[in-house]
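Note that one protein chain of the assembly has been removed; the remaining protein chains are unaltered in position.
Lettered A and B in written order, each chain numbered from 1.
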Amino acid sequence: MVAIAGIVLTAVLIAMLEVPAMRKRRLKKELFLFFAILLLAAGIGIAQSLHITLPNPLDWVAAVYGPIGRLVDSALK
Amino acid sequence: MARKAAWLFIFLLMLSPILSGCWNRRELNDLAIVAAVGIDKAKDKYLVTVQVVDPGEVASRRGSAGQSPVSTYHAVGGTVFEAIRKMTTSTPRKLYFSHLRIFVIGEELARQGMGEVLDLLSRDQEGRTDFYITVAKDTTAQAVLNVLTPLEKIPASKLYASLEVSAKSWAPTVAVQLDELITNIVDPGIQATLTGVTIRGDLEAGNKKKNLESPDVPTRIQYKGIAIFRGDKLVGWMNEEESKGYSNITDQLHSTVVETACPNGGKMAVEVIRSKTSIKAKIRDGKPEAEVIMHTEANVADVECKIKLTKSSTLYELENAAGAAMQKHAEHAIVKAQRLKCDVFGFGDAIHRAAPGYWKHNKDNWDEQFAKMPIRFKVNVKIRRIGTIGESIMNDLKE
């Protein structure tokens, strides 16, 4: 619970720190990306504190490059 | 701008309670500094003893309250770590192992295999490798840790210093650290050795401060003999002569006293000041053999017989005699090791370096081969000086 509050609070604080300056300069694309990343991070963070298993990007890398790794390893046994 | 600064300030303010102390802080007065650890076998569990320093007692000049400078605690557990944590039921503070000086393994445990107890100390992040390991001989580790010592308030420090000094100046002891021990146990080309520590005198009396009240301390801790291991199991002991030989062959001999017989009867002592030993191994006719080459420099230290010292021919004789004595020690050591089929000297490693092909095929039964291996010696002793006087007074004493 505390962790989720902390995450949300941090996200809000970050937004409060950066958004006004961006709004003033009408940086639309930046704002879009900003919120996208922020929400993604907050989402992941909350999911983690609720112990929901999340997809692990390292697994995707392993899927792509694992076979090559194994090939080279066995070639050089 | 001011608004942003205000937000930043609030943010930092909120952050500070988290930053003001890390999770892992430990105040010094919450720690019990462990100077020595002893592990014995207790049925099929471990009896762990720790010797904890009492800083107040050690630091004060007059040995204030008359309490012992160290306290020991012990506990029994299925694993070593369990036993240590159990000890918190009797220790007033959490044990801190980074200042460990001595690790004593009980003889019974050593005979059954000590590999298991080594893991905790190498895995724990507070553990370092700069302490010495010994085996309790004819006694338990717990007993050893309970003896108070004169001159050095913390017995563990005395054990540490004594081992280091005796390994350097007397030779039949070896100061073994954890990483060296682990490497020797695991490496098929060499077997491990550890120095044995015994208690001389009455055990009960050794635990009391009374032990320190007379100049001739009745109960002492003493190093004696070097233990031979096969893998992680203790299989035998080397006596003083053999231990010296062992030190010599493994190039751990820095200085020692070699007693030789005088040509005309009587004894004298020669002090070794420098020694370098190397092992040359090779394969001949498909069988391993080795040569141990020793270069030693010595001084005449103690002449207790009639002898014409100021003739260089005498010195040459003495050199041969000393060399022969050292070779004899070394040969005895090898005989002992070969009988136990444990290559504690590292001849296996030497073969590995000299003939890797042969080693790859034979390393699994190396100790068998070691037991039958012919080993030659080439001993070269040079006596440089004879101290500050020339002829001994022995020559002039009227019979």
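Definition applied: a residue touches a chain if its C-beta (ideal position, glycine included) is under 8 Å from a C-beta of that chain, and two chains touch if they have at least 3 such contacts.
Heads up, the rule we're going with is that contacts and distances are computed from a predicted model.
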| item | value |
| --- | --- |
| Chain left out of the displayed complex - its UniProt protein name, from "TROVE domain-containing protein", "Spore gernimation protein", "cytochrome-c oxidase" or "Simple sugar transport system permease protein" | "Spore gernimation protein" |
| Full-complex contact with the absent chain, from B:30, B:130 or B:368 | B:130 |
| Among A:5, A:21 or A:50, residue touching the chain not depicted | A:21 |
| Interface with the unshown chain - residue positions in chain A | 10-11, 14, 17-18, 21-22, 25, 27, 29-30, 33-34, 37-38, 40-42, 44-45, 48, 54, 56-58, 61-62, 64-66, 68-70, 72-73, 76-77 |
| In chain B, positions touching the absent partner | 18-19, 22-24, 98, 122, 125, 128-130, 179, 182-183, 186-187, 349, 352-354, 356, 360 |
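What we mean here is this: only the chains that are shown with their structure count from here on.
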| item | value |
| --- | --- |
| Distance from chain B to chain A - Cα centre to Cα centre, in angstrom | 54 |
| Chain B to chain A touching residues, read off their complex | 4, 7-8, 11 |
| Partner chain B, residues of chain A touching it in the complex | 13, 16-17 |
